[in-house]
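Left out: one protein chain. Kept in place: all the others.
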Amino acid sequence: MTRPLILDPDRLFPVDPRTRAVARSLYQEIKDLPIISPHGHTDPEWFAQNAAFEDAVDLLLAPDHYLYRMLFSQGIELKDLGVPDRSGANPADRREAWRLFAKHFYLFRGTPSALWLNHVFRDVFEFDVVLDAGSADDYYDRINAALKRPAFRPRALFDAFNIEVLATTEGPQDTLDHHHRIRESGWSGRVITTYRPDPVIDADHESFAEALQAFGDLTGEDVFNWHGYLAAHRKRRSDFRAAGATATDHGHPTARTLDLTPVEAEALFRRVVSGRAEVGDAEAFRAQMLTEMARMSLEDGMVMQIHAGSLRNHNRQLFKTHGRDKGADIPQATDYVHDLRPLLDRFGCEKGLNLILFTLDETAYSRELAPLAGHYPILKLGPSWWFHDSPEGMMRFREQTTETAGFYNTVGFNDDTRAFLSIPARHDVARRIDCAFLARLVGEGRMTETEACETARDLAYALPKAAYKL
Amino acid sequence: MTRPLILDPDRLFPVDPRTRAVARSLYQEIKDLPIISPHGHTDPEWFAQNAAFEDAVDLLLAPDHYLYRMLFSQGIELKDLGVPDRSGANPADRREAWRLFAKHFYLFRGTPSALWLNHVFRDVFEFDVVLDAGSADDYYDRINAALKRPAFRPRALFDAFNIEVLATTEGPQDTLDHHHRIRESGWSGRVITTYRPDPVIDADHESFAEALQAFGDLTGEDVFNWHGYLAAHRKRRSDFRAAGATATDHGHPTARTLDLTPVEAEALFRRVVSGRAEVGDAEAFRAQMLTEMARMSLEDGMVMQIHAGSLRNHNRQLFKTHGRDKGADIPQATDYVHDLRPLLDRFGCEKGLNLILFTLDETAYSRELAPLAGHYPILKLGPSWWFHDSPEGMMRFREQTTETAGFYNTVGFNDDTRAFLSIPARHDVARRIDCAFLARLVGEGRMTETEACETARDLAYALPKAAYKL
Partner (left out) sequence: MTRPLILDPDRLFPVDPRTRAVARSLYQEIKDLPIISPHGHTDPEWFAQNAAFEDAVDLLLAPDHYLYRMLFSQGIELKDLGVPDRSGANPADRREAWRLFAKHFYLFRGTPSALWLNHVFRDVFEFDVVLDAGSADDYYDRINAALKRPAFRPRALFDAFNIEVLATTEGPQDTLDHHHRIRESGWSGRVITTYRPDPVIDADHESFAEALQAFGDLTGEDVFNWHGYLAAHRKRRSDFRAAGATATDHGHPTARTLDLTPVEAEALFRRVVSGRAEVGDAEAFRAQMLTEMARMSLEDGMVMQIHAGSLRNHNRQLFKTHGRDKGADIPQATDYVHDLRPLLDRFGCEKGLNLILFTLDETAYSRELAPLAGHYPILKLGPSWWFHDSPEGMMRFREQTTETAGFYNTVGFNDDTRAFLSIPARHDVARRIDCAFLARLVGEGRMTETEACETARDLAYALPKAAYKL
């Protein structure tokens, strides 16, 4: 028996009718604003090449760790889902992989993945029955057929999605060739890069040495010397700015910062690059580099983002067979109050610096992040992130930060995704939840509807543009 | 002035009328499903002997630490409530103890104890006025009279409560005689045991040495030798399985696990049993034993439960006078991400293992437990536990775990109680809260009512049966 697929036009709004009416009215004002996507992980090659996407599995299932981690948790093997292992091997029959996913789609009930995917299925592919074992083949065939059409090419979708600007994220060894091609193509879409230097900062990363080598080759600097290493960062930051970047991004296991003397910093660097690192040196080096990056941001104006608190590759067996980014990163408790203090002692009151903080530890919202952002001029709060990029997670973010930090120390939404087709769905969820939260404040007499409307527009559009200097 | 005792048929449902209607409709579908009680602390002797319960104090007040801890917190002495001290002395006049409780019943406003008790008072004993000083004697007399009737014998209540299966929890020194008598009695009620080896694993327990001795005596193994000790566990696990057990349970102060080499494990064991334990050895031994238990579960198929994070006997004065389990256990912050990793490194991807996690630290829900259970095949999340086995606590559990782990990495409800009469009330609260949560998702367009109905049935019945292999 097929079940209809319907997107409730009032979805995610409060259930109380009067509050729902306010939410709906706020949403009307912002739903068609252009999408500002200041942080994400789409592949710039898509927009450079503008080739057709391969198939449903390659586009929607195999790259989406939200999906295959859930399926894996229920005993399904990655090899059966089209997820490549370390060798790149990917023996799955594509149709069978899709069927397996369809059959288990009920596992996603109540998750944001179900919301996003149903939005894509309905609005992008125009399905009107839900995905399940019975509809799996029809979905597979129709999606694959659609992807061959010009309207489903990356640039056409970008335009159809009403994206004003989209930032990708590249490492310091990246040539930025795709970005150059995009800019030279004459296409009007604004796709920019973001400088994410983790590979040459994180000595615990398995390919740190190679990355450093490439970093030196690309910049012509002696990156095994502290001053050459810093100069290489400055060169690459400049290259990235030339490719449109307005921001850097730092994905660290903790929020630890340090403000060492130049002599100490150089000595630490030498130990780290020479293989004579002691226990704690890799962490200390990441910490010091956040402060160095802040210093460079003061020079070049780049906005700085810290995504802290993910313990990467928690599942060592899976890491051995499949490598990183396979849905096995797990949040850990994160201290911002003590860890950020060295950086804040140095630069916390600077006027020219925007430092945007993200967390996977929701306990930090009301205890640490809102109090910090409600005081320090350089700090702003990024939206609820990753596991918390969800209706309940977004609502907790607003409920737990607004009273101390207000709305204006936050920066609107980041989709932070490589799932390109879900970008409108994700921004839509964020806009709906912000309207829902604001509508409750209106309903409870804590804000007027006029104020709520201004705030909704700022959250959807003005704040991300300003915070990321776009 | 007496006050009527009324159970609102819509209690715990959302207040918004349309959402309430959905909740009510979901609840209709599941309210009469049999009770699966896969983890609890009722006394198997009740079902073996099937004798009448003694009186209201003995049945409802004196064994319920939720009740006397609240009364104690307001300055009432345990001796006045019929709670025995270490010597077993229990000088309270029973009627006076009941009156004292009745007079202070208002202290439980807003607590789950009030919900559970009012359900028992209304549905089991058919009272129609609330318990207070004025009604205390009537309650006392009528309850005591009822308990003499055949319908209030343990087996009759078990049947009346529509319990399909009830698991008790016994230690490794238990002969399981009560369970044998139940099975030999011809009664159709399914009462099974659970293997809880803490007494022979926790060297910090005051009677560890005695327990070990009994463990050896019962198994005929040399339990002071590492291999004999492990063999004794295997024997007892086999005995427990013969008495119906499908699960083990481990109540540890932390979630720490270790995966030592056999040589290290044996050396640690020797220090622990020989009285030469160093600081940290007791904790390390508990940690290693979780991994040993997981290994045995892979052999014998028993489901494993970890109830972590209770700091037992926080009140040392009370421990001296009254011993353990007197309402003085306090939760502590608990780390699952790092602590479970050794066990997960070893067994996290096994197909044959079900490891069910419980927490008293709600911050772990969204930060650690849902991400872990949403990835590792062996992990499932137990329901909100103990202090959090309450309407708000259950709702937070669903709100903070569903978006990452889904519903299908959870295992339905555990009543985890020794308060036998409250079992239907507790399951009813869980069912109502799940319906309330699902109804909100339906109201917010996040799930269809059909899906919500299937999910409600799974949470109430199918998931606990499957997770506990019942």
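Letters A and B mark the chains in the order given here, with residues in each chain numbered from 1 onward.
Methods note: a residue touches a chain if its C-beta (ideal position, glycine included) is under 8 Å from a C-beta of that chain, and two chains touch if they have at least 3 such contacts.
In this text the structure is predicted, and so the values were computed from the model without any measurement.
In the complete complex, the residue from B:D64, B:D361, B:D415 or B:D434 that touches the missing chain is B:D361. Annotation: of B:D16, B:E170, B:E403 or B:D458, B:D16 touches the absent chain (contact as defined above).
On the side of subunit B, the interface with the absent chain consists of residues 3, 6-8, 10-17, 69-70, 72-75, 106-112, 114-115, 311, 314-318, 327-328, 330-333, 360-363, 387-388, 390-393, using the contact rule stated above. Residues of subunit A that touch the chain left out of view are 14, 16, 18-19, 335, 337-338, 341, 344-345, 348-349, 351, 363, 366-368, 370-377, 379, 399-400, 402-409, 440-441, 443-448, 450-451, 454-455.
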